[in-house]
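A short worksheet on the structure shown next.
The complex is shown incomplete by one protein chain, all other protein chains being positioned as in the whole.
Letters A and B mark the chains in the order given here, with residues in each chain numbered from 1 onward.
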Amino acid sequence: MTTSKLDSNVPSGPIQQKWDQHCFDMKLVNPSNRRKFNVIVVGTGLAGSSAASSLAEQGYNVSAFCIQDSPRRAHSIAAQGGINAAKNYPNDGDSIWRLFYDTVKGGDYRSREANVYRLAQVSNNIIDQCVAQGIPFARDYGGMLANRSFGGAQVSRTFYARGQTGQQLLLGAYSGLMKEVSKGKIKLYTRCEMVELVMIDGKARGIITRNVINGKMERHLADAVILATGGYGNAYFLSTNAMASNCSAAFRAYRKGAYFANPCFTQIHPTCIPAAGDHQSKLTLMSESLRNDGRIWVPKKENDTRPVSQISEEERDYYLERIYPSFGNLVPRDVASRNAKNQCDAGRGVGPTGLSVYLDFRDAIKRDGVDTVKAKYGNLFDMYERITDENPYKVPMRIFPAIHYTMGGSWVDYNLMSTIPGLFVLGEANFSDHGANRLGASALMQGLADGYFVAPNTVPNYLASANLQEATTGHEAFGEAEDSSKKTFDKLLNINGKKTVDDFHKELGKVMWEHVGMARNEKGLKEALKAIPKIKEEFWQNVKVPGQNNNVNLELEKAGRVADFIDLAELMALDALKRKESCGGHFREECQTKENEAKRDDEKFCHVSAWEHKGEGKAPTLHKENLVYKNVKLTQRSYK
Amino acid sequence: MSQKCCKTMNSSIMKKIFMGISGLLLCTFLIGHFAGNVLYTVNADLFNIYAHKLVTNPLIYVAEAILIIIFLAHVVTGIRLTIQNYTARSHKYYLKVKTGRGSTFASSTMIYTGVLILAFIVAHLINFKYGAYYGTTVDGEPMRDLHKLVAQFFMIKLNIGWYIGAMVVLGIHVSHGVWSAFQSLGLGHITYTSYLKVIGKIFAVFTVIGFSAFTLYALIQGGY
Partner (left out) sequence: MGGLSDKKITLNLKIWRQQDGIADGKMVDYRLNDVKTDMSFLEMLDLLNERLIREGEDPIAFDHDCREGICGACSLMINGQAHGPEAETTTCQLHVRKFKDEQTIVVGPFRAEAFGVHKDLMVDRSALDAIVMAGGFITVATGNAPDANAIAIRKENAELSMDAAQCIGCGACIASCPNAAAMLFTSAKVSQFALLPQGKIEARERVRTMVEKMDDLGFGNCTNEQECEATCPKGIKITNIARMNREFIKSLF
């Protein structure tokens, strides 16, 4: 085990001054020289769009790529709750320091202090920027911005636009992107999938893309490559991610030498609509705010299939209120999720599949009236009814946890650069700011912080100092990368087996959910590490991908992604096995307190696990970046 | 500059504005026409004097010219809109069903009701403006006896029938047109739009009943 490449490059000095000092120390590119540099941005979600537009505004030539038909469709759009910032407009004791502190604590002390502090620092600028872009945030009657408390935070620091904050922020970033496209500073490639990273002299110099409409491979040369391609929750097949959300760009960079950090850190969201059956293609999340008024319960009796109306009050177990009297239904996401799983494992789950628990608004309706409940949650209730055909005003909602966000991702240093020089990774795709668990309303904050304020400072620093040699897309590295991806596509098309891509994806998802899901143990993880290679082997012998590579071929796209998910899944299981502690979203059953709480092992595991690809069929190497906490005191969480 | 100006004038919203303004002006003409018709029911001489003064006033040519321009603007723009809208979707739907929550019979038949109204107006001009000439003398002044022409025309029940039919078509047209004109001129509003729609419908009913009433009045009164 080495720490060779893992220099976090965190600047020295007091944490409050690190970023400002670093901004001053970094090299600049003369405005008239900026047009000589080309930057590739893959992904057009919050991080990608904001980075692309900010760099284009400075004068760099940007090429932006997305797999959807429009940048506006990126999955950032689905975030509901809000975005945190340390504005302290409500005057309730918030500060940059407190947001920093809460985020490190929420991440269960597995994130890099300096990065998190910077995140809290620029959070305020994000809100300013978004308001200036015309994002219609909620306001009070005086015309000032409204805030709410979110995800159990002690202060009201969350800005929101109804239940569609992600949509509004993305459309804002998208409008900035399109502004630069109209000026010709950004060249936009839609329905275009990155299939390979191209490296020249050990530096990221371009990408190979596949045009989804006609299958054409294209070569794109640049001086720096930014990946902002989101998380890998779809490794579980069922997650709240969009159907096209995938790990391929980041994972192909991993194969080229970009270390992958903390792959086992995944977040489960407790209030999702449960799967209705095998046909389920994805899961839908409902805002956590439902837990403010809804009471979670299961029948005390096992396998109780009676309708709710026949289960008396004494026969109901409000288990969260019972186990956690002070926090009750508002315990953190992972605690709520795990408890739901425990209840279902014990046979007390409800609904046709037995894999859900009740979230009951009966008492809230009795207390506040239907109108009040409707005003608060009307759209969520409507959505629930549309999907389940059950009226939550009359019968309790049924909820179950689902994979929602991945904290792990490409390892990046303080400059958000991966272990490949010139390859930057932003947003959910990197591992940087959330440690082992992400706080509610912090994903949007991180995506925009990376894109608007961090990368536009650190990428130019790299460009100014990299001394890149002249190159063209005729370089042999492009040829090799293109050939190898062509071969992969041909291989997939020629297997002509019996099972569909989805068959394999579902199989993988089952293994992952079972063994690398909410609660993990050594035995299960070892089983997963046996099962996944088998799935992989069969996949490459028995998958059926119809059609050709010269036309729209959605199955071919899917096949390439699932192939990567299989490999990443193995890495996730391996990482989960090696991290023999519980922290944040990673819960090892062997490591828990007497109260069934996650028990960290700061002696052995206060580090980032960064995995290095060693070649096909070889075990990856684990590198550790030790985490040093100078400003935050490590404590054990307790919600009793 | 002129090119830009041309572009603005030709823009889809501008066409709608033309349509709206000309439509509303034609509606005010309808009100004027209605007022003139009222005189028919008051007194034959009064009606004839009114008609006589109208056609002998030298300003009538200016007024008619303006009216024709407004009318042609409405017709030509309407036809242009229809052609452009038709070509905006050259590949027609295999199956297209209305939601039942938006489009109405009136709104989807504007071009057809419009063409019928155009045909009616031509006939209407032939029937009356260029119809048979009966002379009369009122207060020593010789003039056309339009009252007699109207009365004789509506003695024929078929004429009454198709005039009333034309008024129904006109009513359908304006029932969408009035509200639509306000909307095109930017006067739609969360609260006021519904009022505008009601105003449009009242106007439509008024047009149908009002004008049709004259034909029936003429019939009941009988000819000379």
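Here are some notes:
What we mean here is this: a residue touches a chain if its C-beta (ideal position, glycine included) is under 8 Å from a C-beta of that chain, and two chains touch if they have at least 3 such contacts.
All of these numbers come straight from a predicted model, not from anything done at the bench.
Among the chains on display, the ones the left-out chain touches in the entire complex are A, B. From the options A:12, A:30, A:91 or A:182, the residue with contact to the chain not on display is A:182. In the complete complex, the residue from A:453, A:565 or A:587 that touches the missing chain is A:453.
Of the listed positions A:389, A:470, A:603 or A:616, the one in contact with the omitted chain in the full complex is A:389. Residue A:72 is the one among A:72, A:105, A:157 or A:561 that touches the chain not shown.
Against the chain not displayed here, chain B makes contact via residues 7-8, 10-17, 81, 84-85, 87-103, 107-108, 110, 176, 179-180, 183-190, 193. Although one chain is hidden here, its contacts on chain A can still be listed: residues 50, 53-54, 57, 68-75, 77-78, 87, 89, 124-125, 127-145, 161-162, 164, 167-168, 171, 174-176, 178-179, 181-182, 188, 190, 213, 240, 242-244, 276-277, 279-282, 284-285, 351-352, 383, 386-391, 394-395, 452-453, 456, 500, 502, 544, 546-547, 551-552, 554-555.
Basically, only the chains that are shown with their structure count from here on.
Measuring from the averaged C-alpha position of chain A to that of chain B gives a distance of 62 Å.
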